[in-house]
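Removed: one protein chain of the complex. Kept in place: all other protein chains.
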Amino acid sequence: MDLDFTAEQVEFREQVLTWLTEHKPRESRPRDDAGIREYDLAWQRTQWEGGWAGIAWPTEYGGGGLTLLQQLIWYEEYAAQGLPGIDACFVGLNHAGPTVMLRGNEEQKSFHLPRILKGDVIWCQGFSEPEAGSDLASLRTKAVIDGDHLVVNGQKIWTSSANCADFQELLVRTDNTGSKHDGITWVIADMHTPGIDIRPIKTMEGGAEFCEVFYDDVRIPLSNVVGEINQGWSVAMSTLSFERGTAFTANQVRLAKVVEDLIDFSRDHVGPDGRRPAIADDEIARRLARSRASVASLRAMTYVGICHTMKSDTPGPRGSMLKLHYADLCKEIAALAMDIVGADGLRNSSRWDPMGWVGNYFYSFSQSIGGGTSEIQRNIIGERVLGLPR
Amino acid sequence: MDLDFTAEQVEFREQVLTWLTEHKPRESRPRDDAGIREYDLAWQRTQWEGGWAGIAWPTEYGGGGLTLLQQLIWYEEYAAQGLPGIDACFVGLNHAGPTVMLRGNEEQKSFHLPRILKGDVIWCQGFSEPEAGSDLASLRTKAVIDGDHLVVNGQKIWTSSANCADFQELLVRTDNTGSKHDGITWVIADMHTPGIDIRPIKTMEGGAEFCEVFYDDVRIPLSNVVGEINQGWSVAMSTLSFERGTAFTANQVRLAKVVEDLIDFSRDHVGPDGRRPAIADDEIARRLARSRASVASLRAMTYVGICHTMKSDTPGPRGSMLKLHYADLCKEIAALAMDIVGADGLRNSSRWDPMGWVGNYFYSFSQSIGGGTSEIQRNIIGERVLGLPR
Amino acid sequence: MDLLPSEDQRDLIAAATDFLESRMPIEGIRARDGQPSAVDRDAWLEGAELGLLTLGLPEEYGGSGRLLDDEALLFATLAEHLATGPFLTSSLAARVAAQCGDLDLVGRISDGSVLVGLAELRGDGSIGPEGIKGTFDLIDCAGVSHVLLVTELGAAIVDLDEFPDVETLDSSDPGIRLATSTVTAATVRHWLPSGTDPIWLRATVLSAAGLAGLANAVTRLATEHAKLRVQFGRPIGVHQAIKHACADMAVASDAAMSQTLFAAVCVQSGRQDALFHALAAKTVASRAAIANAGATIQVHGGMGYTYEHNAHLYLKRAHVISHLFGEPTQVLADLLEQGAPQ
Partner (left out) sequence: MDLLPSEDQRDLIAAATDFLESRMPIEGIRARDGQPSAVDRDAWLEGAELGLLTLGLPEEYGGSGRLLDDEALLFATLAEHLATGPFLTSSLAARVAAQCGDLDLVGRISDGSVLVGLAELRGDGSIGPEGIKGTFDLIDCAGVSHVLLVTELGAAIVDLDEFPDVETLDSSDPGIRLATSTVTAATVRHWLPSGTDPIWLRATVLSAAGLAGLANAVTRLATEHAKLRVQFGRPIGVHQAIKHACADMAVASDAAMSQTLFAAVCVQSGRQDALFHALAAKTVASRAAIANAGATIQVHGGMGYTYEHNAHLYLKRAHVISHLFGEPTQVLADLLEQGAPQ
């Protein structure tokens, strides 16, 4: 075993570092939808122009044609610079893009993939519904074929960036007669189509990163279907396995930074006894050290996972282990921060604020829910990693 | 609300205290089966002679005819004196006795109940089987009617005190044709009947408080059946509800003492830093304080439970809440003790030793398994206390 | 001994519940978002008329003269419905004013015309009969005229005007209002030493009651959701991940409520270990409220993470109450210093 990077990879890391240092955005990320769209797309475009967009994507679609390891190096250096998450571009780069690449036709690939990489468009997801949360396959948003179009009626929920997106990866029910897993279709919706209505959802953290999306006779060309009609479930499963694969690298590097920030904060912030710094408290010190150890182990798991993926090509159910461990740690570290801030926790903050521990704590509750609850991840691990009976 | 005891109850408490101080056993409890039998029966006999046996049992069966509150007072003072658990007499006093009282016929009552109270006999339980643990009703030990006898063949497991018992409350399958809950019979087995073979089971704590019991054509008179043939499941359920009711009072008073002992120990024992006493460590101090608080709440729950039972006559599923909370706390406190003893944990001990924290820790693992696992208790609470669907 | 609510007490809970559901619905918290005060003044006056502020006040001062366990049940009920406004501090202040002989203030608190907020000292400073000094968090002091301060040694009532340069802060709990002020010297209107009446002890028990009420309410919320929410063709409550989470919540909230009522009875009957049990109640109730509220969010999934759902309001309230009248770590330290309970 080794952690060695090839000369080429080391050089790659240096190039990433140099380029990021020169080109990273100087302004902080706006908080309004229009501002976010402009900011995220501009930054994606800058990455594209610098040759850094889609590092591990094939060159034929404008990607770098490099390995997951180089992608990892990019994410590490990227997060180490304290750069914001790829947020609005996340679905395009990590869900829709890879899915179209794997299951789309040539026309779809050549149209969409370069636009995603170049920062021309923002994508959003349209999977969950109010009555279909963990039980995604029970979705009811209905699409009827009318000539060369699908006509969509129904409702989606938990759509991030819906307000500023151009396209949506949308799951609709095109057949009601078979099992619930059959009869689902994965289709690309143009978010500017008439009949789409978007309403933001305010979260307990105070932000509104999610929306409900309503569809009233929304007409989508049949040519936008990815895979076959009624075959969307297997397409969706490949989408989700991407999410649980490499996409977490940046998150976990960022979590490591949160722990280091919290350690620094504990040196300066007075502890529970009102006299000594928080870090002098035995309980807090040990919880900080345990967080450090756990976050390190998350990184090691990620490395092992990437080594697996590089040999087998798909992330597989191991991604659920990373997701679960990550969610548990986020919540544990956020709760520790609340104990460290003590009565200062009465003051609200946003997770976007520097040392916004209260906002970060409220936000942490989403981590064991969004993208598949921790209960669902435990089912997946139990059944697909360990082979326990259903 | 009040915690006031009537003048009569206060006087009762004083009498208990006076009597216990004068009559409690001076020698420590032996650890061999014969010694335990003799010790526990002698002590039960002393209690009987003093008029303290079966405080809340009806006078017609030789009991005191008093309330559960007086029983509680007895348990509290009893445990406060550091007296051993009623161990070998437990099944007779808390399972078999109440069950016979509730479901037995007059002959069974008049024969068995006084003997239990007087310390003439020891009872053991024969419910669990190797293949029927949490799924008790799937038991397979078979009994066939032959004239006026049942002929029993099969195996039981987790029988405490089997080695020194006179009688056993035994569940056997008398009918295989219906649902698994039908066809079970609750019968009294004389442990001296030919065909009964007993093998002790050594536990991870090193003791051998459990046995396997094998039955080879064991003949039991039909007159020993309690309730009707094939109606044993409902009889067994009443047995188990007694276990989860008042029988835990002494245990939880004893657990409170464990916490106080551990606090004292932490003042004298050097802590994790190798310099200060363990109690000076912030983490240990807080865990001790939380244990104190939790054990206090367990006692408060017990009091509330007794108030409920006195109004409704049966302990009901609330007993499962006590059992679960108790098991969690036992394990939490035992694990805390291991962190306090630190590297001294390499030295083995028995839970019967003074400050036998290692033995106590190993023993604690049985608390969430025996008498219905914590998983089963959570099912019961979810379904029968909260009304969640099965 | 009796630790079950009497018929009288059940009536009290039912009356308070009726009032809160109809006149102080939880929705009001969101409706008053961004307004200076979290309190609906009309509803407050009605609550005062109903006697919600004077339940434990001796009858000679116009109160109902009920015992601390009645008050504990009331404050649990108020918390279960996330009642807004300084109920606890106003009640305690009426008690302080009564014993300091300020019958006028007692009357005005009792009829709801005067509200009393809470000030909590943050960092160094002092609170005593001669005055107060330091930086204070002002909790629910928007629109009030008086402020209560509670220490182990005694309780003080100070005029809000004595707090200079009050700076409004964004509160983590949308149902309370938060501000801060640094006092160099301020006059205390009334001082009641704890030897005369242990206000701090009562505040500890009654805040434990609030926390136990929160723990209870979210357990019910999660359980109801688990019965109704269907996924994979069955209510989610059939799954042990959900069922066992609800069972654990039920145990935690039962333990919290039992211990709180036990502590209330210990205090009112003057038992020697009353302080032990009050501190234990605050500890188990804090943990139950925070843990159960978090688990309730999880049981509700995405819905539970929205601002529209009530789960987060319970979580946030739990955190706030856990920091009042003594930091959680201080409560633990005090608890460990007590002798073993009776």
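A, B and C are the chain letters, set down in written order, and residue numbers restart from 1 in every chain.
Basically, a contact is a pair of C-beta atoms (placed from the backbone, for glycine too) under 8 Å apart; a residue touches a chain by one contact, two chains touch by 3 or more.
All values reported here derive from a predicted model rather than from experimental measurement.
Asks: Among the chains you can see, which ones touch the chain that has been omitted?
Replies: Within the full complex, the chain not displayed touches A, B, C.
Asks: So one chain is hidden, and I want to know which residue out of B:Thr203, B:Ser234 or B:Thr309 touches that hidden chain in the complete assembly.
Replies: Per the contact definition at the top, the residue touching the missing chain is B:Thr203.
Asks: Check each of B:Gly85, B:Pro114 or B:Gly133 against the chain that is not shown and name the one that touches it.
Replies: B:Gly133
Asks: From the listed residues A:Ala34, A:Val144 or A:Ala296, report the one that touches the chain absent from this view.
Replies: Only one listed residue reaches the unshown chain, and that is A:Ala296.
Asks: One chain is left out of this view; which of A:Pro194, A:Pro354 or A:Pro389 touches it in the full complex?
Replies: A:Pro389
Asks: Pick out the residues on chain B that sit against the missing chain.
Replies: That gives, for chain B, the contact residues 128, 131-135, 138, 157-158, 201-204, 206, 210, 270, 272-274, 331, 338-339, 342-343, 345-349, 358, 362, 365-366, 368-370, 373-375, 378.
Asks: Across the whole complex, list the residues on chain C that are touched by the chain not included here.
Replies: Touch with the absent chain occurs at residues 239-241, 244.
Asks: Can you name the residues of chain A that touch the chain not displayed here?
Replies: 1-5, 69, 256, 260, 263, 279, 285-286, 288-290, 292-294, 296-301, 303-304, 307-308, 311, 321, 324-325, 375, 377-379, 381-383, 385-390
The rule we apply is simple: only the chains that are shown with their structure count from here on.
Asks: Would you mind checking which chain's C-alpha centre is most distant from the centre of chain A?
Replies: B
Asks: For chain B versus chain C, what separation do you get between their C-alpha means, in angstrom?
Replies: 39
Asks: Indicate the residues of chain B shared as contacts by at least two other chains.
Replies: Counting only residues that touch two or more other chains, chain B contributes 286.
Asks: Two or more other chains in contact with one residue: find those residues in chain C.
Replies: Residue numbers touching two or more other chains: 242, 329.
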